[in-house]
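Sharing a structure here in structure tokens format.
With one protein chain withheld, the remaining protein chains of the complex are depicted in position.
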Amino acid sequence: MTALLRRDLKLAIRAGGGFGLGLAFFLIVTVLVPFGVGPQSELLSRIAPGILWLGALLACLLSLDRLLALDWEDGTLDLLATSPLPLEAALSVKALAHWITTGLPLVLAAPVLGILLNLPAAGYGWLVLSLLLGTPALSVIGTFGAALTVGVKRGGLLMSLLVLPLYVPTLIFGAEVARRGATGMDPVTPLLMLAGISAGVIAIMPFASAAALRVNLR
Amino acid sequence: MTLMIRDLCVARGGLPVLQGLSFTLAPGQALILRGPNGSGKTTLLRTLAGLQPPLAGQIDGTEEQIAYAAHSDGLKAMLSVRENLTFWADVFGQPDIVPALDAFALRPLIDRLAGTLSAGQKRRLGLARMLVTGRPIWMLDEPTVSLDVDAVAQFAAAVRAHLRAGGAALIATHIDLGLEADVLDVTPFRATQDTRAGASDEAFL
Partner (left out) sequence: MSMTEDTATPKRPSGFWSYANPVKFLGLSERVLPAVWALAAISLVVGLIWGFFFTPNADKFESTVKIIYLHVPSAMMAINVWVMMLVTSLIWLIRRHHVSALAAKAAAPVGVVMTLIALCTGAIWGQPMWGTWWAWDPRLTSFLILFLFYLGYIALWEAIEDPDTAADLTSVLCLVGSVFAVLSRYAVNFWNQGLHQGASLSLDKEENVADVFYFPLLVCIAGFVLLFLALVLYRTGTEIRLRRTRALQAREARL
């Protein structure tokens, strides 16, 4: 399992691995928002938590089609399915690799982009915490979407259509934590909900993903 | 350890392709699969490798025993030869990649990225992967595609060594490998129009 994790991380970092693309996308979306809504700082600071969460979510989504498609094309998934590694474990590891290469950088970059959007000082800690708890769920749910659509040529758009509705609860609770944190309200309830969703999907979704992938490998 | 197939029926796309297939593959034995394109050799190998369920019949002795190699080798262009092999060795819990490198004369290429290899060299690397699985039953689908004469000889030697060590091999190929192997022509087992084996389209007929 660590071999698969090491390999996926190595591949992400080497040329053509797409590492950093999600981060760059996050930056661009955040920069574009003031152009769309205007430069008033109190408006920006009000919508900052939501924009940052939405940007992170979209950046996460964008990198999902590489998650399984490359391994599908070169036959690695066939070989992994015949290896001693259970497919559920393999997909969990791939989701973890996706989180480390996409989710974690987004979490670390979010405070910097928070400055651009004039995020209130009280919000930084809660924003980072909510992203830290929420982005793993995004990766795991995304792996399910990737497993469903891996057999479809140019399935990126289809995958977005399938994955985005599944992101709704995570986004609602995650952004709520960040928003309450920024406005000085008590964010503990949505934080617990978010943690619950993350724990639940990490525990259960790999089984659904593996079931979908097995059907596709058939 | 013996692979036993009894009365197997396999399907592709909801349509039975082979039926009534029975054979055994004992340790030290190799079996060459022959048959025209579309006769179901690949489907048979994928079924035996556990990638798809059989329609009917019994497969014994495949659990955790099979190393499968298909048309695509599962190689990563941005990893070196060493890294590619080490990865699969780790996945299958094998410590050593040296014998695999030697068997397919890959030592000079060890630090080259797999993406810079020629088609034949990639194929050799893909076949070397079989050696790092440590699995006794090899299932090879057209293993000699894009191999030159020397490389085919290397491959045949690797298969022979594997058989001597108590392994077995099931190979779908059209060329003569010079192996002392039985040949199984799948043509007589092709499913006919009125095969009823529980294929998914039968319910609609």
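For clarity, chains are labelled A and B in written order, and residue numbers in each chain start from 1.
The rule is short, and it goes like this: a contact is a pair of C-beta atoms (placed from the backbone, for glycine too) under 8 Å apart; a residue touches a chain by one contact, two chains touch by 3 or more.
These numbers come from a predicted model, not from an experiment.
Within the entire complex, the positions of chain A that touch the omitted partner chain are 144, 148-149, 151-152, 155, 158, 161-162, 164-166, 168-169, 172-173, 176, 190, 193, 197, 205, 208, 211-212, 215-216, 218. Taking the whole complex into account, chain B touches the unshown chain at residues 13-15, 193, 200-205.
Here is the rule we go by: only the chains that are shown with their structure count from here on.
A separation of 37 Å divides the Cα centre of chain A from that of chain B.
Every residue of chain A that touches chain B in the complex is listed here, in rising order: 2-4, 6-7, 10-11, 14-17, 71, 73-76, 78-85, 217-218.
By the touch criterion stated above, chain B contacts chain A in their complex at residues 49-53, 64, 66-79, 83, 86-88, 90-93, 129, 133.
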